[in-house]
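Below is one structure, written out as structure tokens; the observations come after it.
Only one protein chain is missing from this complex, and each of the others stays in its spot.
Moving on, here comes chain A:
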Amino acid sequence: MGSILEVNNLRKEFKNFTLDNISFNLEPGYIMGFIGPNGAGKSTTIKLIMNLLKKNGGEIKIFGLDHIKHEKEIKDRIGFVYDENYYYEDLTIKQMKSIVSSFYSKWEDDAFNRYMNEFDLNPKSKIKTLSKGMKMKFSLAIALSHNADLIIMDEPTSGLDPVFRREILDILYNVIQDERKSIFFSTHITTDLEKIADYITFINNGEIVFSKSKDEILDTYAIVKGGTDLLDRDVRSQFIGLRETSVGFEGLTNDVNNIKKMFKEEVLIERATLEDIMVYTVRR
């Protein structure tokens, strides 16, 4: 089976920011985490995928189809959850559902009602009376009730408490049990991705740093800890990012063998987290 989402050399220019040469692939049956600091270009990329912004160059294919030529057909198979509530605040959940459902060819009322019960949402509640978490649950219920093959989420867990974040992750994990479906999930809360993501795409300053499997990334990168006496200009250049204190240093490397050869037993080498990789890469 081909890629569910294919982005090639995507480019978008703004006055003060350029998203350049963005490329990555998402295969069916996997979750891809899209990480990067605030302002790196995550939401812009998602808006370009959803054709909310017009690209200046490159190609986006979803389900093997051009995302503009086959926009309606594609969006019928996409479930979306954005970082903010973009539903009408004055309407009730039931009214909003009735509007949204009429757009989808494969809407399933049973699935929606099941999620309403699971999320403890009252269909008679007005959207403006819902908390941020409840609004997110409602968005998720909509996204999961029309047999979508690709779920696109832009920072769905930001501002939510850990209990609810875990709840969302469990739901996503269940969705992905169907091997035809995929999830593209942007966040800066990297611990969420360590639990469920199969692939990680890291974007910084509008450019892709890497797009690889999570296991490959966590095997490649490492945190190195040692005394400041070990540091000189040549040594510093071996690290992607470095943090120095009065007692020692901590650095990120993607070449563990070289570091081992260089320092032998003089340093401590630990497994890097996605957060370490993001922080040290952004800071350098």
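Methods note: a residue touches a chain if its C-beta (ideal position, glycine included) is under 8 Å from a C-beta of that chain, and two chains touch if they have at least 3 such contacts; residues count from 1.
In this section, contacts and distances are computed from a predicted model.
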What is the protein name, per UniProt, of the chain that does not appear here: "Oxaloacetate decarboxylase beta subunit", "ABC-2 transporter permease", "Cytochrome c oxidase subunit 2" or "Aspartate carbamoyltransferase"?
-> "ABC-2 transporter permease"
Residue among A:N38, A:S102, A:N117 or A:Q177 touching the omitted chain = A:S102
Of the residues listed, A:K42, A:K75, A:R165 or A:K181, which one is in contact with the missing chain?
-> A:K75
Using the touch rule from the top, list residues of chain A that touch the missing partner.
-> 47, 50-54, 71-73, 75-76, 78, 80, 82, 84, 86-91, 95, 98-100, 102-105
